[in-house]
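Missing here is one protein chain; the remaining ones are kept as they sit in the complex.
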Amino acid sequence: MKHYSSVGKNVKRYDAEEKVKGTSVFTDDLNFPGTLYAGVYRSPESCGRIKKINTVKAAKIPGVRAVMTAKDIPGRNIVPVVFDDQPLLAEKYVRYHREPLAIVAADDRNTLKKALKAIECDIEETEGVFTIRESLKKKRIVNGLYKDNIFQQYVVEKGDVKKAFAGAFLTVKNSYSTNYQEHAYLEPQSMLVKPELNGIFSVFGSMQCPFYVQDAVSAVLGIGLANVSVHLMSTGGGFGGKEDVPSIVAAVAALLSHRTGRPVKYILDRDEDISVMSKRHPSYIEYESAFSKNGKLLGVRTDYYLDAGAYSTLSPIVLWRGVIHAVGPYECPAVSIKGYAVATNKVPCGAYRGFGTPQIIFASETQMDIAAEKLGIDPVRIRELNAFKKGSETATGQVLKESIGIRKTIDAAVSRCDIGKTRSEIASFNKKQRYKKRGLGISCLFYGVGLGARGGPLQKGGAFVSVFKDGTVQFSVGTAEMGQGMYTVLGQIVSESFGINPSAVLPQRVSTEKVGDSGPTVASRATFISGNALLIACDKIKSSLLSFMLSEKMIRKASDVKFEKGYVYTGGKKKIPFTELSSKAWAGRVKMAEYGWYLPQGTSFDIRTGRGDAYVVYSYATNIAIVEVDMLTYRTKVLKLISAEEFGKVVNPLLAEGQIQGGNAQGIGWSLYENMVVKNGKILTDDFSTYLIPSILDIGQIEPVIVEEPYKGGPWGAKGMGEMPLMGIAPSIGNAIYDATGTRLKKVPFTPEDICNGHKSK
Amino acid sequence: MKKGFVHEINFTVNGIKRALSVHSNETLLKVLREHYGLTGAKEGCGGGECGACTVLLNGSPVNSCLVLAVEADNAHILTIEGIAAKDSIHPIQQAFIEYGAVQCGFCTPGMIMTAYALLQKNPDPDEAQIKRALSGNLCRCTGYVQIIEAVKAAAKRMKGKRG
Partner (left out) sequence: MKIAIRTDNLDDLLKAKAKYGDKALILAGGTDVNVKRNRGLIGPEVIISISGITDMKGIVPEKGKLVIGSLSTHSDIENDAAVKRRAFPLHMSCAAIGSPQIRNTGTLGGNIGTASPAGDTLPSLVLLDSIINVMSIRGTRKIKAAKFFTGPGKTVLEKDEIIYSVEVPLGYTSSNSGFFKLGMRDALAISVLSVAWYFDKNGTVGLSFGGVSPVVKRILVKQGLSETAFRKKVSGIISPIDDIRAGAGFRRGVVTDIAFKVYRDGGI
């Protein structure tokens, strides 16, 4: 096994010191003289025809510098994502509550508020479509572009499903549903746009995808992409919520900046942010599984519906990922998976950590438990029986060749939990306690790393590396740091390559000016894609250094050379410090600044049959939740959550554990606390006192377990991992609640009310 | 009794005496950020629900988005910028770095201020006391585990220093 000096170590975050000191610059901390404040006037109705928008009064208020509606947009009135069906500002119809109608720039926040209050609209309200069920009836059409109210559908077919079900010992059929999830990043959406000389606009903001923002600003202003420079500020959390929607925020600020010639800042209030920004899709799932007597999964039939909201945004690809992962990390010879992204008159849903998989994993992993009980097989055993191994085939027919850690994660979670002992402790606790009941639940999952075959032209990434004459190194990538620790992980990958201390390697703030369009920072892809691109650049530089050393007769042959511990070994024990080599190479005019470009290879997907090698590689996880349900209040507390995760080689264990703990906490939130209430398309839980994310008192003991199964195609063996820790938490908790109370919950979140009703109906 | 929209206030911010005219509508958060450039305190919700704007008012943590600047008249205000000298770092800050308690960093200044107030009053808190003290500071990134570890470690070190 390779010995690493930097990879695998808990290297301190590059940005930690500025963050603990409060000096890290977030968008709202940025100030330019003459900056105006932007705001959006939004539709009071969920659905209707716009008859009039009156902005005259608002425009006359002193201190108001610009008021604009759709007709004032110099470029295209769109939010570019996949199908480009969403206008930035509604023109003829409103299709969801608080859809943007007009935008305002004012000298200060108070004037802005006054101006927004002074705008009036006349909307002829029509009856909206608010549920998947209503939408599928097709009585009312949300958007004329989609006559059947379906934005996108997929099928994945494999084997003879009819035969599998006919010959099964046991079939299990259930319906499941899940509610929204709001990202609740602590920093609200924020953008600042500043006009520069020569028709260039600088965009500073909080985002995951600088290149999406560049696209959006260029589209609405009708200017070239070269006229838009996007710079990433410290970004206060994303979780998918800053994938596509920052494009809207930036476009608003850019239009007003373009109109006024002034810098314009647009920071969303929390209620506005919760009401209008993207969320995890609510879902409805029908799921049918067939098993043999000894617990082998023989077939899966499922219809998976996502409530997409009023525009398609990212739904086509969110749905795709859900469909691909619908069976879980199990061999299954026969599958029929159908997925639908359905239009409704509600806020458009989009990316959220897990991207269409947590909903379907909730269904599939609950099915597993139900089947295990009916077959009299231990829930751990039934998963082991079916889990992928080398040579297994996924639902899409992809044959798995390497780095398949699912079994390792099951073993690791079970042994960390000491499951036999824990179960007997739970049993004796439950015998003694009348008002408190404990239970244990398990879930397994897999996750395709990166965008996969549906990522198309976005499956790429660039990096720039520059070695200076003093041996320090600077690098740039096109993916974003939003708190996950990407800068640090990538710095470790670079320092490992040169065999130098990570403190000699510094990231540059991400900007569209530094590397080419590298696609989005999503799909747990930053380490994998940018890491590989960086290594390509590093290798180019190292190769130039080798040529230089050969020509200078510092070495005899290139294969003698090793970059380690700050030195370059030039044969046997001979070595020179990396700093010295850098200085010599500089004097020798060696090219020590290189560009790397990485393209993941070999993904495919046949849209008609759903067959193909969907992703280059997969990561794996097993969760065990231990819960306590209070039988007086029906509230559930997670006492302990064990997440064993396999994502290749771990680059920074401390950061990886932070990702696991944070993802687990969001999973606990979605499962137990976060209950979005929507009435006639209007979100009623639009603040943190009604939309409840877990506080420090609501998180039990969280124990991450990292399992390694290095992947040859990853940077130093790493895969991706950011999303997995959230994805399977709901079924582990749901299965634990069943274990504790005997109430089987098929709706997320698991509210006290639902547990109470389940309990009383028994 | 003072009537009108502009009020003169005198207060101490991070040890420096200040006099300022403030509008009766202005929050303490706004004054700190926009008047003094102390942008460490953040506005996460504007409703006292997230704690990102936490500063200490006479030693106690408060949500500066809910405190009007006029209410800070004669008070001592301490912000994240004031807990360590310019080129040094407070043990709590150091522990947050070492224990991975920082991810996006937006909640961090408020979280550290609350932890600071706790350790001033109770140098040796147990885990339950730490959790209760930090229960008004939401974090969406970390799941809180490494934050708790960091506060524990800081308490230990600070106690060691006091001897």
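All chains are identified by letter, namely A and B, in their written order; residue positions are counted from 1 within each chain.
As a convention for this text, contacts are C-beta pairs under 8 Å (C-beta built on N, C-alpha and C of every residue); 3 or more make two chains touch, one makes a residue touch a chain.
Please read these numbers as outputs of a predicted model, since none were measured by experiment.
Asks: Quick one: which of A:K9, A:R76 or A:K113 touches the chain that's been left out?
Replies: Checking each option in A:K9, A:R76 or A:K113, the one touching the absent chain turns out to be A:K113.
Asks: Considering the complete complex, identify which of A:D271, A:E331 or A:E709 is in touch with the unshown chain.
Replies: Of the listed residues, the one touching the omitted chain is A:D271.
Asks: Which residue from A:Y598, A:Y634 or A:W670 sits in contact with the chain not drawn here?
Replies: A:Y634
Asks: From the list B:N10, B:S24 or B:N122, pick the residue that touches the absent chain.
Replies: Considering the complete complex, B:S24 is the one touching the chain left out.
Asks: Of the residues B:T39, B:T79, B:T114 or B:T142, I need the one that contacts the missing chain.
Replies: Reading the full complex, the residue touching the unseen chain is B:T114.
Asks: Touching the hidden chain in the full complex, which residues of chain A are there? Just list them.
Replies: Residues 113, 269, 271, 435, 632-635, 673, 675, 677, 684-685, 687-690, 692, 694-698, 752-753, 756, 760 of chain A touch the chain absent from view.
Asks: In terms of residues, what is the contact footprint of the unshown chain on chain B?
Replies: Against the left-out chain, chain B lists 1-5, 7, 24-25, 27, 46-49, 51, 54, 57, 60-63, 65-68, 70-71, 73, 114, 132-133, 135-138.
By definition in this document, only the chains that are shown with their structure count from here on.
Asks: From the C-alpha centre of chain A to that of chain B, how far is it in Å?
Replies: The computed centroid separation for chain A versus chain B comes out at 30 Å.
Asks: Could you pull out which chain B residues touch chain A in their complex?
Replies: Going through chain B, the ones touching chain A are 25, 33, 38-47, 49-50, 52, 79-81, 84, 89, 93-94, 96-100, 102-109, 112, 131-132, 134-148.
Asks: If you look only at chain A, which of its residues touch chain B in the complex?
Replies: Spelled out, the residues of chain A in touch with chain B are 10, 12-13, 15-26, 28-29, 110, 183-188, 234-237, 239, 269-270, 482-485, 654-655, 657-658, 661-666, 687-689, 693, 695-697, 699, 702.
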